[in-house]
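Note that one protein chain is taken out, while the other chains of the complex remain in position.
Now for chain A:
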Amino acid sequence: MERDNHQEGEAEGVRICDPPSESNPPADTLATSLSLLGNHMFPDPVERNDGTAVNKDESADSLPSDVTAEEESLDTEPHLNQVTKLDTEEEEETENSDCQDNVSTQLSDTGTEDAAIDNDQGDSGEFVVTMLAKAKLEEQGIGVKGRSSPLLEAGTPESPAFMSHRDEDVTADSWRQHRKHVFVLSEAGKPIYSRYGSEEALSSTMGVMMALVSFVQSGDNIIRSVYSEKHTVVFLQKGPLVLVCVSSSRQSERQLRGELLYVYYQIISMLTQASISRIFEHKKNYDLRRLLAGSEKILDGLLNLVDSDPSFLLEAVHCLPLASSLRDSLSQILQKAITPNLVFSILIARNQLLTIVQEKTVIEDTRLEPADVHLLLNLIGASSAFQAGEIWTPICLPLFNPDCYFYAYISYLDPPECTVCLLLLSTDKEAFYAVADCKRKIEEAMVAQNSLSLIAKVQSYSVSQVGVSDLRHFMYKPFDVPDNYRQLTQFTSPEMEAPYGSEEEKMRLLDLYRYMHSRIHSTSRPLKLIYHVAERETLLAWVTSKFELYTCFSPLVTKACAITAITKLLRWIKKEEDRLFIRYPPKYSTTPNPSKSSRGGKSDQQDSTDNGFLSLL
């Protein structure tokens, strides 16, 4: 987790606003003043206050992921001790599902106080911001209730929304009740994207956000987040773009900011960072929707995935479980179909990775970041445009290099079903025909080996295969260990089955995982292990230097049982490793030094300024 780029992004944000206050984000200041709006907040310093309970026990680390059965039984003991200790030290959370509410309520009062003490700068300034916000809202007659902003006052969400709602009436209650709103605007306040409702209808709302952001910016400060009882509002500024999330999902600020960063990256993947900067340098109030027209679906799809697919939370890739012999044979097919400047060959089935082959020198240089893979998978999953013919499109992998394009060849191998998709990335924009030839080669080899029908039979796995009765679901993410150094970060997880079969229940479980994740990764008080007894299930999250694990058990499982179960689970994963993960991502060599050209070589930098590619989007 320490190396992830999202954190880097965040750190950057912190630096921009207020260098010395890492532990005391400027948000606190602002949130304090915004509490004038009738909102509460519960910033990190509070959690630090009751720090007596902070558990820094590291014994969890002593259990390596690859231990043998004997070692494991030995290690279970200290581990159990730890859990007990956690219990006595307030970690026992026999709460119902609205535990988060309790936490926030408890914390908010002290929190406000604390922040007020910690931040003595710019009180009047923030007060003005608050007034400004109110004034604007009143002026524009958006249902202002008392002293709060309409966004913060939105009702409790009923169920997650999965559809695109471009034509929604933004004055209706239903609009406010969406679980998570996301807005993108330019620094000049021009609307660029709104998850629900058209950006036009929302321009006044966006105007308010922009007023807040710009006002605070002028005081060398940056709004990071605002909390209310029911909502969290997170701001993220990246270059000339401002991204805002209004969420009632109870996720942590950090998680929400990570999600906004994905949205930013998806925009970058279509336009590149360099061209966005250039456009806004030339014309501050440029309407970026002109370039993103037709791509709204891709952003909608991303946000739906972010809500429903834990890959984004875990910052890891989920591959389809596959007999290693089949995966190897697919990899070999890809390895043999190459052409100069081809850098990645990716085979996808039902929006999950089957295999990925990488150009040798490129991958010596750097690793392929999960976020870049997520963006590619989303692009393909979110648009049906790839189902007709062969597609050739410029695409930027923002974490690989935010300023230059790759050229993606995308084609389904099994029309008209369109479940198996081939994605070939080249650094050469003229390589369409050569890359298309690679596809024919791959197609032929797959016919010869009957690969498509073998792939069609592949299924995700059921947790019952683990053979632990109380275990309902889990997510396991191994970290880098020497033998997979520089490999794609992956995780494995079984299907969500009953009682998590329905969309609502799936989302509820994911929310519990998100909560556990935010606790484990709390910046002020990171935890190694959390045993959380919820109303309808018991969860155990555990992070070591080797892996991160989230497990969900039936409610009445005892701690001892849970620990035994985890021991069994780890053993099972070890046994199934070859099937669950892409163990040794295969490579090929297509070009003397593609890494140079694709990572910021002069000529490719110029590519990003070539309107020709923009025009395709």
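Please note the rule applied: a residue touches a chain if its C-beta (ideal position, glycine included) is under 8 Å from a C-beta of that chain, and two chains touch if they have at least 3 such contacts; residues count from 1.
Assume contacts and distances are computed from a predicted model.
Participant: Could you tell me which of "tRNA (adenine(58)-N(1))-methyltransferase", "Rab5-like protein ypt51", "small monomeric GTPase" or "Ras-related protein" is the UniProt name of the chain missing from the displayed complex?
Facilitator: Looking only at the record, the undisplayed chain corresponds to "Ras-related protein".
Participant: I'm checking contacts with the chain that's been left out. Which of A:392, A:531 or A:581 qualifies?
Facilitator: A:392
Participant: Which of these touches the unseen chain: A:297, A:506 or A:546?
Facilitator: Answering carefully, the residue with contact to the hidden chain is A:297.
Participant: Given that one chain is not shown, which residue among A:230, A:278, A:441 or A:571 touches it?
Facilitator: Considering the complete complex, A:441 is the one touching the chain left out.
Participant: Given the contact definition stated above, which residue among A:230, A:278 or A:429 touches the chain not shown here?
Facilitator: A:429
Participant: Tell me, which residues in chain A touch the chain that this view leaves out?
Facilitator: 290-291, 293-295, 297-298, 337-340, 379, 382-394, 407-408, 429-434, 436-438, 440-441, 444, 611-617
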